[in-house]
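Excluded from the complex is one protein chain; the other protein chains are retained at their positions.
Presenting chain A:
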Amino acid sequence: MARQPEGPPPPPTVQKLRLRYAKRGPLRFASHRDLARALERALRRARVPMAFSAGFSPHPKISYVGAAPTGAASEAEYLEIGLAERRDPEEVRAALDASLPTGVDVLECVEAAEGGGSLADRIDAARWRVEMPGVEPAELAAAVAALLARDEVLVAKRTKNGLRDVDARGPVASASAGGEAGCAILHVVVRQVTPAVRPDDVVAALAAVADLRPPSPPRAVREAQGRLDDSGTVADPLGPDRVTRTRCQGEHAAV
């Protein structure tokens, strides 16, 4: 007979918290797996009362949404955690932030609203800022114009099944050039597609349409993730939780 864990099953999830965190500075070179390990350990150090799955190797209830690629910094990474005991979201945020290495910074924590739908459903696009040292803004502006003038730009992308051509233009909802002399900045909003089109792919598309070849590797920062609305703005995916929470508290107070 296979052994079963002795004792009662683990306590259920009583509270779901959603967090926004940043990866900054040198830690932009961390992969998603690296961050996941670091977050799990930090939750233990911070003594957050995590809910666990059942079985011989119980896992803490954590779900990650749309991780930024290795090498890209981000101000808008999201995850959801399940707690076995209720906690004040701001206390969890502060404790977790304090126990994470500098460069992985927890910016927000809100309680998930009941019936508000999943976090993943509230994200279908990302806004990026891509710094391009050694590239002049005018040069970038011309390349962006050339890109936007096209319907499709195929770039070679390394995927699980080897190199394949993907369209890096289609998912680009908007793009513009900025920055200053000696360091252009590309602002771009990219829709979520499969396989994912990342800032590197957009940069490759700029090379394909306008022969723009940055002398040193561009540095990408994800500034926001969320639903792309009709005005072209990326909405805050935690917005609905915050709204519901406030209303709930208001109603409670009224009673």
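Simple rule for what comes next: contacts are C-beta pairs under 8 Å (C-beta built on N, C-alpha and C of every residue); 3 or more make two chains touch, one makes a residue touch a chain; residues count from 1.
Keep in mind that, in the parts below, contacts and distances are computed from a predicted model.
A.B. asks: Have a look at "Cytochrome c-type biogenesis protein", "Peptide/nickel transport system permease protein", "TIGR03960 family B12-binding radical SAM protein" or "DsbE family thiol:disulfide interchange protein" and point out the UniProt protein name belonging to the hidden chain.
C.D. replies: "TIGR03960 family B12-binding radical SAM protein"
A.B. asks: Of A:9, A:117, A:195 or A:217, which one is in contact with the hidden chain?
C.D. replies: A:217
A.B. asks: Which residue from A:30, A:123 or A:188 sits in contact with the chain not drawn here?
C.D. replies: A:30
A.B. asks: For the chain that got dropped from the picture, name the residues of chain A it touches.
C.D. replies: 1, 3, 5-7, 25-27, 29-31, 33-35, 37-38, 40-45, 47, 50, 52, 56-58, 70-71, 99, 101-103, 133, 216-217, 219
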